[in-house]
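Removed from the display is one protein chain of the complex; every other protein chain stays in position.
Which chain is which? They are A, B and C, in the order written, and residues in each are numbered from 1.
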Amino acid sequence: MLRINCPFCGERDHSEFTYGGDANIAYPELSAPLEAWIEAVYVRSNPKGPHRERWQHSDGCRLWLIVERDTLTHAITRVEPARTAIPGLMK
Amino acid sequence: MADRNSSLLHSKPAPALSHRHCAMLLQYHAWPDRYAEMAKNLAMHCELPAPPRPGKAACGARAALLRVHPQRLWLLADRGTAHDHPSIGADTGAMLDLSYARTIIHVEERIVSPLLSRFVAVDLRPQHFAVDDIALTPLHRVSVVLWRRADGIDVLVPRSFARSIWDVLAEAATRLN
Amino acid sequence: MTGFRLKSGGAIDRGKPLGFSFDGRTLHGFRGDTLASALLANGERLVARSFKYHRPRGIMSAGIEETSALVTIGSGARTIPNTLASTEELVEGLEAHSQHCWPNLRFDLGAINQLSARLFSAGFYYKTFMGPGNSPKSWLFYERFIRRAAGLGVASREPDPDHYESCEASCDLLVIGAGPAGIEAARVAAEAGLDVILVERDFALGGGLLQESEAIEGINARGWLLTRERSLRGASNVRVLSRTMAFGLYDHGVAGLVERLQPAAGVRERFWIVRAKRIVLAAGALERPLIFGNNDRPGVMLTSALRAYVNRWGVAAGTRIVIATNNDSAYAAASDIARAGIATMLLDAREDVSGPLPEMAKSAGVELRLGGVPVRAIGRQSVRALEVARIDGKAGETIDCDAMGMSGGWSPTQHLLSQRGVRPVWNETLAAFLPGEAREPVRCIGAATGIWRTDDCARSGRAAGAEAAHALGRSAPKEDFPAPGGWDYPIRPWIFGGIKGKAFVDIQNDVTFGDVRQACHEGYDAPELLKRYTTLGMATDQGRTSAVNALAVIAKLRGGPLDAIGTTTFRPPFAPVSIGALAGAERDQHLLPTRRSPMHDALVTQGARMLETGLWLRPWFYPQGTETVDEAYLREMRLVREAVGICDVSTLGKIAVQGPDAGELLDRVYVNAFKSLAIGKARYGVMLRDDGIVMDDGTSWRLGEHEYFMTTTTANAGKVMAWLEELLEMRWPDLRVAVTSVTDQWAGASVAGPLARDLLQALVADLDFSNDAFPFMGVREGSFNGVPCRIARISFSGELAYEIYVPADHGQELWRALLDGATARRGGAYGLEALGALRIEKGHVGGPELDGRATLDDLGLGRMASTKKAFIGGVLRTRPDLQRKDRPQLVGLVPVTKGEIFKGGSILCEGGNETGHGLGWVTSVTESPSLGHWVGIGLLKGGLSEWGGRTLLADDPIRGRRTLVKVVAPHFLDPEGKRLNG
Partner (left out) sequence: MSRYSALALLKHAITGRPWPRAWRDPAPKERYEAIIVGGGGHGLATAYYLAKEFGIRDVAVLEKGYIGSGNVGRNTTIVRSNYMLPGATEFYDFSLKLWNTLAHDLNFNVMFSPRGQILLLHSPDALDSAARRGNIMRRHGIAARLLDRAAMQELVPHLDYRPTARFPIWGGLMQPTAGTARHDAVVWGYARAASELGVDIIQNCEVTGFVRQGGRITGVETSRGRIMAAKTGIAVAGHTSRLGEMAGLRLPIESHLLQAFVSEPLKPLLDYVIGFGGHGHFYISQSDKGGMVFGGDLDMYNSYAQRGNLPVVRDVAALAVSLMPCLGRVRLLRHWAGVMDMTMDGSHIISKSPVDGLYLNGGWCYGGFKATPASGWCFAHLMARDQPDPLSVPFSLDRFARGAIVDEAGSGPTPRLH
């Protein structure tokens, strides 16, 4: 079981979260050229080692998080909310 | 106005479980830069010294506030209507009536630990989950809000799942008895 | 007599006799016995047959490392095959049976396999059973016999009648193994204030201490244990779980345990999921067998087991015992056995042992032979004698005995660490794998790290307890971890010299020294290849006692050092666990939760036949009398077309979209425009995935300047909600929009049919339902019985229709009012089947068409796509293959011959072209009571423009049906929409 430390809810089992894949993908503008969309939707770095990835705490606060996790050891080194406005609201 | 028909109307009674009536559940969602102000106003309205922090509930004179999201507070009240509580403008955020969307199942303190540890991964022992602590977590695969009260735990369940959750808890509670 | 109960001694309660049976014979044991100790005490030597050769097998061990004594416990629905007699706690009435033998244990016909043993060499089945011919039929034929011959016990065919439950737990420190090391670790950590869980597989705490006769730290072992156990069980911050096996360590400090409960609990087993900040592994070490001829005979046992039976259970496994060893550990065992009054000879492969160790044994009455090794055990159903040789290869003698111990060294138990991917490190001096370095806060202690002295084990436990306390910010007396080892003389491992006959490396799977040699010759000489080819280590003991011996054999054959060969990886579970326990209580009807509409009780009362779709219980149809679904849905359709029908649509996904940018969000998400939608109006929208494929459809209602009410299909409600959240959080954080699921807040009904207006007007008096005041796609808020309601004039069926929503707690009331009103107007309720049929008649797409592969154009909805704004999926939908004219596109289908039926899933093709993928397929069909024939929709390559008006074959070979159908526009009824606007 991965244990993900949700900044809002605390440490939880990964089964409470929904995996959202590579967080380094920058989705282009809606009207960006075809190539940009193909790259974003289909191409993956898929690293063996450190990976920035997206998880939604779907059974909890429903925040989307950016998690830095090693895909070989599964060690998690960092978790933060996807939206930069969120940390300021954790009071 | 007609009576409300609870989602648990026809469920079988079970030891140490009960349906807790809640007249009003209002969701207040603020835009990030307006949250502090909204929270402060709601706390004042509820006659609370401060709005609840993440993972906390606070019971005020008029209503209780639950912090369920960085930008959200849930206001729970035993009686009254939405008109008794503040409304907020679109420049601040959005308010939504969820009074019918959740059913509250109350679990008596004496079986909280043995019963809920069957279903909930969060450590609910009192030293880790004190009165007015809340947790958003799945119970039997359904997202619920757990709220520690003085006399046990309130489980806020999406209405459509309430009967099913009641049944699975009731079966386990009966076995524990 | 070959086994008997000693007059005194052991941790059994001689005052509490227990009756049990083995193969129908009634026997007796005592509380504190295991099935194995009780069988031995009763002189039962032969208890099982081996997997391949059906060789007679007895009890080899006193614990989890058992290779031989597998029995079936219980009968009927409570049968449990393949149970280790050596770990099965004896209870009153326990029923045990031998397994994998016929007609009986003593005379087992399967033993004939031994005669062909040379044929049945390693991997023989890969070399034969291929013919005659080259079809797989030959193998299918042989396989039947092989399957029957394989397997061990017989599982029950009946549903398991017992209950299981899971238990979620958290702690600071999880200690696995309650021997001296684990107990001390738990004690020290608990005294420092940590929240501790201590787990022991056995029903008694103590581990190795239970068979220890020597003192621990100057105190009598039993006394030490009693004091420690009492204080641990009394501490409020310690949970002691006995009869509990830690079977697996998973990521981030999560452990899986299975606890066996007493019958009174009403639950058979409990599955613990423990989240621990730190873990201490104190699982001890297991003795290795020696490899010599017939080392599997009943009566040949691990030396530690012989000792355990004497010291813990007061059972002598024989009257004349020879113990063969290559290390010091057997001396204490032999001494204890001799002290119990049993004639004991110790055969040590080493020649240079002198001093206190042999003196101790001799003074206990042990006859000591140095420099001798076992060559072959003699006897069939039980060992009668042992042929021994000198270590230098000279022939030795034959020694009479009725039981025999073997001690080939010790393997620290590191399965759980291995599960974490930690590679063990070979220690040549100790001839043992020691734990490698873990990157996680997991610490091995005690014999599991190759510490052989009890006092040192306890010390390593205290060191680990203190370490955990310090790491978690508590104070505790610091102690150093002792070094591994502790024997007076070095072990002399791996003696394969004078093997005679079948010498087993993996006893349970009948893999011999010769099999390993053969596999290595054939090139299967990597540990994993050897394992897969010979099945060595794949038995129910997963190589617990055979893995290291096998590596030694490979090393000898390949002529290199043992640690150059590599190891196999241990996988969970540590020992087999029942699937029922892992499933816990959330199974069968509680496998998943069920969702009920707010109208549920009213529907059921009314007699609806419910059907589960996506966790929701929904009304399938409302049978009248003995109506079948096919009869009922036609009647229900007529109600709608001719009068008024009502349908529960509470299950539709409903999302409140609020905020100044709500319209902007919908504009980006839907292919069509919503920002421009007027307040008080609804619009049908379609949304695409990023890849340009249709995701979902539904209507969104504009309730106010900053507020929309979005509806989605029932099936995709959760997906769409999560999608909106993802977009807002990950891509467009600047939009000021709040999205909230309000599916559970509202109860909804569709009211459809020519009399819908009439019905609603009667129930919602404060709204004007006239065409002008409430036009098609209008949205109004009114009140029903004093309760606020919201209504939109939208239609899925093509009739004049409305959707009305009230707060969920008033759903039943609304339903009953609607039903009364509909009935009074000769209408009534309609279910899912009719709902689906009505939309097919109108050519609306539904689940079978929204299959995750169709584009907007495929579904004939291309014109909806806005050209004035960009939307999700708008770019990738322009990819060339998604724009091809020959893609399957939505068409209507009617049978050429009016009375003929065709079915969903039929393949559309030209007549005479009845192979391959054809031109398309039928997605949805229904009988149309209005038209008097069947109609269907489907996806057809080239669509209407290519095939309109032409005839195709709906080919349905799997149901033996072929129907000629005509391709028509997918709107069968009222294409002008007169009814809708009526």
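The definition used in the following text is that a residue touches a chain if its C-beta (ideal position, glycine included) is under 8 Å from a C-beta of that chain, and two chains touch if they have at least 3 such contacts.
This structure is a prediction, so every number in the text was calculated from the model and none was measured.
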Chains in view that touch the one left out, judged over the entire complex: A, C
Of the residues C:907, C:940, C:965 or C:980, which one touches the chain left out of the display? C:907
Touch with the missing chain holds, among C:419, C:597, C:795 or C:928, for C:419
Among C:404, C:417, C:577 or C:980, which residue is in touch with the absent chain? C:577
For the chain left off this view, which of C:111, C:204, C:343 or C:592 is in contact with it? C:592
Those residues of chain C that touch the unshown chain are 51, 77-82, 116, 118-119, 121, 124-131, 133-136, 139-140, 143, 146-148, 150-160, 162, 164, 166, 248, 250-251, 254, 256, 271, 273, 419, 421, 518, 521-524, 526, 528-529, 532-533, 535, 538, 540, 542, 571-573, 576-580, 582-584, 586-592, 611-613, 615, 629, 689-693, 695, 847-848, 851-853, 876, 879-883, 903-907, 914-918, 921, 955-959
Interface with the undisplayed chain - residues on chain A: 1-2, 13-15, 19, 21-22, 38, 41-48, 51, 53, 69, 71-74
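Throughout what follows, only the chains that are shown with their structure count from here on.
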Indicate the whole-number Å distance between the mean C-alpha point of chain B and the mean C-alpha point of chain C. 33
Euclidean distance of C-alpha centroids - chain A vs chain B, Å: 28
When you check chain A against every other chain, which residues touch at least two of them? 13, 58, 62-63, 83, 85
Quick one: which residues in chain B touch 2 or more of the other chains? 71, 121-122
Okay, in this complex, where on chain B does chain A touch? 32-33, 35-36, 53-55, 68-71, 121-122, 135-138, 143
What does chain A use to touch chain B in their complex? 8-10, 12-13, 15-16, 57-63, 81, 83, 85-86, 88-91
So in the complex, which bits of chain C are touching chain B? 163, 165-170, 266-267, 273, 275, 584-586, 590, 592-598, 600-601, 616, 656, 658-660, 705-707, 736, 738, 740-746, 785-787, 807-813
